[in-house]
Each structure stands twice: as C-alpha cells, then as structure tokens.
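The next block holds one structure in the form of structure tokens; read it before the comments.
What follows is chain A.
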Amino acid sequence: MGDSPDSAAITVEGLWKIFGSRAQRVLDSEDRHLEPATLREKTGCTAAVRDVSFEVRPGEVFVVMGLSGSGKSTLVRCLTRLIEPSAGEIRIGGEDIGRASPARLREIRRHQVSMVFQHFGLLPHRKVIDNVAYGLEIQGMPRAARHARAGEILSLVGLDGYADAYPDQLSGGMQQRVGLARALAVDPQVMLFDEPFSALDPLIRRDMQAEVIRLHREVGKTMVFITHDLSEALKLGERIAIMRAGSIVQLGTAEELVGAPADDYVSDFIRDVPRSHVLTLRWICRDPEPGEPLDGPELPVTTIIKDAIGLASASGRPIKVVDGDQLAGVVDRVDLLTFLSGQDVPVKAGA
Partner candidate 1 sequence: MKIRLLAGLLTAGLTLGLATACGGATVETSPSSTAAPQGGASSAGGTVKIAINPWVGYEASANVVAYLLKNELGYTVELPEIKEQLAWEGFETGDVDVIIENWGHPDLKKQFIEEKKVAVEAGSTGNKGVIGWYIPKWMADKYPDITDYKNLNKYAELFKTSESGDKGQLLFGDPSYVSNEEALIKNLKLNYKVVVGGSEAALIKGAQQAQTQQKPLLFYFWDPHWLFSKTDLVRVNLPAYTEGCDADPKKVACDYPEMDLDKIVSKKFADTGGKAYELVKNFTWTNEDQNAVADDMTNNGMTGEQAAKKWVEANTAKWQAWIPK
Partner candidate 2 sequence: MSSTTAVSAPPRVKVPRWVAPVGAVVLFAAAYLAFRGTGTLPHDKEAPQFLAVTELREWIDDHRNDNPLFLYFLNYIRLFVGGLYDLFQTTLYALGWPGLTGVMGALAWLAGGWRIALLAVSGVSAFGFLGLWQSSVDTLALVAAAVLLSLAIGIPIGVWAGLSARARRAITPVLDVMQIMPTFAYLAPLALFFHIGAPAGAIATMIYSIPPAIRITALAISEVSPTAVEASASLGATRRQTLFKVYLPLARSTMALAVNQTIMMALSMVVIANLISAPGLGGDIIRGLSRAQVGIMLPAGVAIVVMAVVLDRMMMSVAQRGSAVGWRSGGSGATRAGEGGGAGATERASRSAAMNRPHAKLSRIDLVAAGVLAAVGLALIPVLPRVWPESWTINVVAEVNDAVRWAETTWYPVTTFIKDLVTASLLNPLETLLTSAPWWLVTLAVLAVAWRVSGVRPALIALGCLLAIALLGTWEHAMQTMTTVAVAVLVTLVIGLLLGVAAARSPRYSAVQRPLLDAAQTMPAFVYLLPALALFETTRFTAIFASIIYAVPPVVRLVEDGIKAVPATVVEAASSAGSTRGQLLWKVQLPMARQAILLAANQGIVMTLAMVVVGGLVGAGALGYDVVLGFSQRTDFGLGFVAGIATVLLGVMLDRITQGADRRSSPRKRKSP
C-alpha cells in the first residue's frame, strides 16, 4: 500500500495541535482562530499547529521552515504521534495514523518512518554500532544480523572504523552521522529530520547537507526536513512549506517562494536571499521586442539566473529562453543587470 508512485507518501489534512488542559474546548470553539498571545491570555492554551494541510510525494524532499516557536517541530512529531495531535488526519502510505492502535503505531515507527533529531538523541552507554542497531534491536532482530546491517549503514554514512567508539568520543558532525545511520538502518520509507544540523557549525553543516543530498540520491527515501535555516531549506527542499505561528503561510518550490512571496512575512523572510541564485530565467524573460535579433544563444527556462550571466556577458545578443522547443522569451544583458541590481522587475506570477 502506498508504494504506488502516484499516491502521496504523506497526507496531512486539517491538523491541529493545542497544548493545555482545555485544548479540546478551545478546538471546539471559535477561540481557535485567536492570535496566539490572545489565546494564551484567554484560555491558557497554546496552539502550536493550526489547521495544517499538505501532501508529500513519494521520494520527495519536503522542507518545513519557520522560526523557533512556529510549530514546525511539533508538526513533525505529530506525524508519527510522538506528540498526539488534537485534530486532523494524517496518512502515511495511505494508512490513517490517527486510527492506528498503539501496536500498529509501533510497527509503523519500527519499519516505515524514522527520525533524526536536533540533539542526536544517541545513547551514550552504547557503542556506535549498537546505537545504529538500536532500532533493529527493539524489533527483535538477532545480534549478528543487526550488527551486519548496522555495519553496512555505517559505511554508507562514512563512519567506517568507528563501530566500537562511544558517541561522546565523536565530533558533533560524526555523532549526527550516527543519528542518520540509526534512522537509515531500519530501512524506512519515510525519514523525518528535526533540525538535524542546527547544532553543528557551518562548515560541518554544509558537509552534512551534501551528505543528505547524496543519500537521498542513493537511497531515494521520502524525506520531511525541518529547519529554521532558509538557505538549507532552499538547498534541500524540492518543495518548502513556510510556517508561522502554527500555520503554513506558503507552500511551494524555492522559485515560487522567492519569486512570488505570499505575504509580507514571507517576503521579509526571503529578503536577503540572492534571488539570482534561486530564480530561473522563466521569471525574467520577456517577449522579444520588435526587431530584436533572435540569433543569440539558447538556454532552457529552468536555468538559474546566475548561471546565465556568463553566457550573457559573452554574447552581445539577447539570450533565447526556450521551454522545450518553444520560445518562452528573451533576456539580454540589460535585463540581467537590472535584475541583479535589485530594481523592481516585473516577475511573472504563477509561472
């Protein structure tokens, strides 16, 4: 079930999570629509996730981004009911998680969904190999088999030779590799990442991001990735959901977010993003002006703007932007410079 490529890997419908003793009452009343501060003042409850819906496609890297306190960590924990949702429906591989019995839920956690944590959550009294094999151990796999499997995974994450070390003998980055290996070891269909790299320093973080991209290519898991770091989100996410105060304010590809922020919050967020690194030519090409020469070089619409700069500066003629066989528009040096200088360029919405 759920393995067919066209059905969604994860479906979330109208998910709510309200903390506090009177959560259910708030949920049933109109109070749930109050601003967070007002809600807390009035009822003492905190709405961490408010009416969130989204779908994650099989094999996709889906990023949820938001500042701390935006409810993103709560959201990801609701997916496998590490935190019990207050309302809403969650389906993973087509199965209704909310209705799963405790035993079934454990089965799902053991075999289908695994998670990587911000603070690693390693067990300091166990060797690296036993940490990686932990998930297999609680499934009841015999020692030899689970160690063999854990060994494979360790080399997959580049930790060959560290099997007998203890977690506290490793650097932070290596510890998180162990965390990653542990999540991978059970061969899940879905992997959840809760800000896995925010505790690492920037250089190591970059390595680890590359590692995740590589692993995603190699093992092709569906991934839900939580982060508060926009550049990480843009780098990893095929689609990104931006959360604020428990709600998703915009959901789309990096291009869509940067090109067409849904509101001031999002545009504020992405203000410092070098748009030329995210947007494609699709966003700035224009119809050729009458008499403009159309014999310049060709580039596909999906070319990132910054990658077009070299070609544009080498050629005196406008670049032809093509979408397949069709001409989508042209871009010349002036267009590029104007865009780069940050002047308001009319971007095509909803491209």
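As a convention for this text, a residue touches a chain if its C-beta (ideal position, glycine included) is under 8 Å from a C-beta of that chain, and two chains touch if they have at least 3 such contacts; residues count from 1.
Candidate selection criterion: all candidates are chains of the complex that A comes from, given by their letters.
The structure presented is a predicted model; accordingly, all values stated were derived computationally and were not measured.
Engineer: Which single candidate from 1 or 2 touches chain A in this complex?
Structural biologist: 2
Engineer: Residue numbers of chain A touching candidate 2 in their complex, please.
Structural biologist: Spelled out, the residues of chain A in touch with candidate 2 are 77, 80, 82, 105-111, 113-115, 117-126, 134-135, 137-139, 166, 168, 179, 182, 186, 192.
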